[in-house]
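Below you'll find the structure, written out as structure tokens, and then a few comments.
One chain of protein is taken out of this complex; the other chains stay put.
By letter and in written order, the chains are A and B; residue numbering begins at 1 in each of them.
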Amino acid sequence: MGMRKVAVVGAGMTKFVRRALETGKELAFEAAKMALDSCELTLQQVDCVVHGTAPDAFDGVHMKGEYLADGSGAWRKPYTRCYVGGGTGVFAPIHGWYHVASGLFDICLVVCEEKMSSCQPHPQGAFLTIFDHTTERPLGPNLLWIFALEMNRYMHTYGLSKRDIALVSVKNKRNAADHPCSLLGDREITVEDVLNSEVLAWPVQRLDVSPVTDGAVAVVLAAEHVARRITDKPVWIEGVGWNLDTTYWTNRDLCYPRYVENAARMAYEMAGISEPRKQIHIAEPYDPFDYKELHHLEGLLLFDRGKAPEATALGITQRDGDLPVCPSGGLLGVGNPIAAAGLMKVAELFWQLRGEAGARQVPGQPRRGVAQAWGDLMQVGTVIVMGV
Amino acid sequence: MMTAQIKEFPGVGLRESDFEQRKVLYTEWVPNARYAWDAGVAIGRYLAELKEGRLIGVRCRHCRRTVIPPRVFCEWCFRPMDEWVPLPDTGTVNTFSLCYVTWDMRRLTEPEIPAVIDIDGTHPPVGILHLLGEVEPQAVQIGMRVQAVWKPPEERTGSILDIRYFRPVREG
Partner (left out) sequence: MTRKVAIVGIGYTGCRPLTAEVSYKELVYEAAVKAYEDAGLDPRRDVDSFVTVAEDFIEGTSIFDEYTPDQLGGMLKPNVTIPGEGIHGLATAYLQIASGLVDVVVVEAHSKASNVLTLPHITAYAMDPVYNRPLQANPIFIAGMEMNRYMWATGATQEQCAQVVVKNKRCALYNPTAAYGANLEIDDVLAAEMVAYPLGRQEISPHADGAVVLVLAAGEVAESLTDLPIWIRGIGWCNDAPSLETRGWGRAIYAEGAGKMAYQMAGIRNPMEEIDFAELDDTYAYKELQHLEALGFCQFGEAGILTAEGVTEPGGALPVNVSGGNLGCGHLLDAAGLRAVVEVVLQLRGEAGSHQLPDVETGLAFGWRGLPSTSGAVVILSN
């Protein structure tokens, strides 16, 4: 059955900051308005709105999708919020994609907002209740534990060193120095800086981790016949995939993200991609921690298992390498307002594939890119393939 | 509109001093969110066994696996689990961390040592989350053999905390 073609036709984002003056509604509004302005549409022309945002505990509002509705442009429109934890930012445009692909709507506004700083005394508090309320929460786990447990297992399985992994943090923070919205861009950072940073939860150190951030991102999706009227450079959504592994995370081997592989295979099949390593020109995998970028590159089938660190050391994933990875600067550099950070990756592909990324532009006129996000208890993969 | 041409993106970052000097205003709210989650059949039995100082898992004959914590269904084949399986309180460290900070980023002098511990008798080996104790942090290794240290019976309440922590198995 033939599917309707859907394109990204506009994008907007706020600066990513540690603590924003704007409320969550205002951040959503700023990003949404910029996205609409970028393709010269008005809100009246938008048929439906979808929202992506992570735990309500950040903003400190129950049913925060409802609270954020008017800021996102959803007043008196069909509107839903979708939620797959940290995977939400890449899922939101997938949610928007099937709104348009279904034939029910022609133009969909996709907005992702996160105001983590509202959660005091530390936004980590929102993560205390992600663990099983009966079998795990009494142990007092915090979010760093599960990343550290996964990172350790990954290093142990493939014999990786901290130095191999720290290169990702260095690359992304340097790339982010070219992003006008970045929170932690740093042209001067070195591997030694990462290796000498404070140990939080070994093997995780301070500079292995992306920062707490406030921000919003929005994109506009349009059906083919509308997209071609709106812009002469539509960026097509060629493939979408998503996948959720079992809740029983202590029953899985954490060395490999099978859920990301499943999501990638779903998206590649839809996009007609049989050889991702040849057919994908840019990757924006999810990098809330440096090792996650490596983990996800392997799950996306772009490198063999345990081999992404070696490719990073060889410079293959640099902006001017054979496969540029996180040319935006990623979450480690630009910042990590959870759902907004995922959508930032989609916006980055939009700008890169149109040749509009300025100082961040990947050379060689890339024609196809993949963005991916991850979330929950090391459990969910969301993948989108975009091309021109 | 080309992003490369955008000079000023929206969004205003604040500093901590802006709050301390009351340059910006805010409201505060502590949510009153309390719950009493029904443990149900599988976890209810798990907690009851913990109170007796025992671990229990469940077996799916169809998938030929024994898992812990218990569940009434097998998530692989979506059939009801076939039987309860008493398990020993020993296992192997699958992965661990040495955590030097609390959730709100206060420094700890002695690290907490969370670990996934694959419990003996499960098949293929699967684990639970718990803490390690009675061990030097630098001595912990993946693959290390450990056993549960229980609270005395009169202090046990039917909780995962009825196990204080797991410690290295003492040989001989």
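In the analysis below, a residue touches a chain if its C-beta (ideal position, glycine included) is under 8 Å from a C-beta of that chain, and two chains touch if they have at least 3 such contacts.
What you see is a predicted model, and the numbers here were worked out from it, not measured in a lab.
Colleague: May I ask which residue of B:24, B:48 or B:77 touches the chain that does not appear here?
Modeller: The single option touching the absent chain is B:77.
Colleague: Tell me which residue among A:16, A:97 or A:236 touches the hidden chain in the full complex.
Modeller: A:97
Colleague: From the list A:242, A:268, A:351 or A:374, pick the residue that touches the absent chain.
Modeller: A:242
Colleague: From the list A:4, A:33, A:122 or A:228, which touches the chain that is not on show?
Modeller: Considering all chains, including the one not shown, the answer is A:4.
Colleague: Identify the residues of chain A touching the omitted chain, counting contacts across the whole complex.
Modeller: Touching the chain left out of view, chain A contributes residues 1-4, 23, 54-57, 60-63, 65-70, 74-85, 91, 95, 97-99, 101-104, 118, 126-130, 132-133, 240-248, 258-259, 262-263, 266, 270, 375-377, 379-380.
Colleague: Can you list, in ascending order, the chain B residues touching the missing chain?
Modeller: Residues 27, 29, 31-44, 71-73, 75-78 of chain B touch the chain that is not shown.
We take it that only the chains that are shown with their structure count from here on.
Colleague: Could you put a whole-Å number on the gap between the CA centroids of chain A and chain B?
Modeller: 26
Colleague: For the complex, give me every residue of chain B touching chain A.
Modeller: Listed in rising order, the residues are 1-6, 9-16, 24, 28-29, 31, 35, 37, 39, 43, 46-47, 67, 69, 71, 75, 94-105, 111-112, 114-116, 126-131, 142, 159-161.
Colleague: Considering only the defined contacts, which chain A positions touch chain B in the complex?
Modeller: Residues of chain A touching chain B: 10-11, 13-22, 27, 30-31, 34, 37-39, 60, 62, 120-122, 124-125, 127-128, 131, 133-136, 138-145, 148-150, 152-153, 156, 180-181, 199-204, 214-215, 246, 248, 250-251, 254, 351, 354, 356-359, 361.
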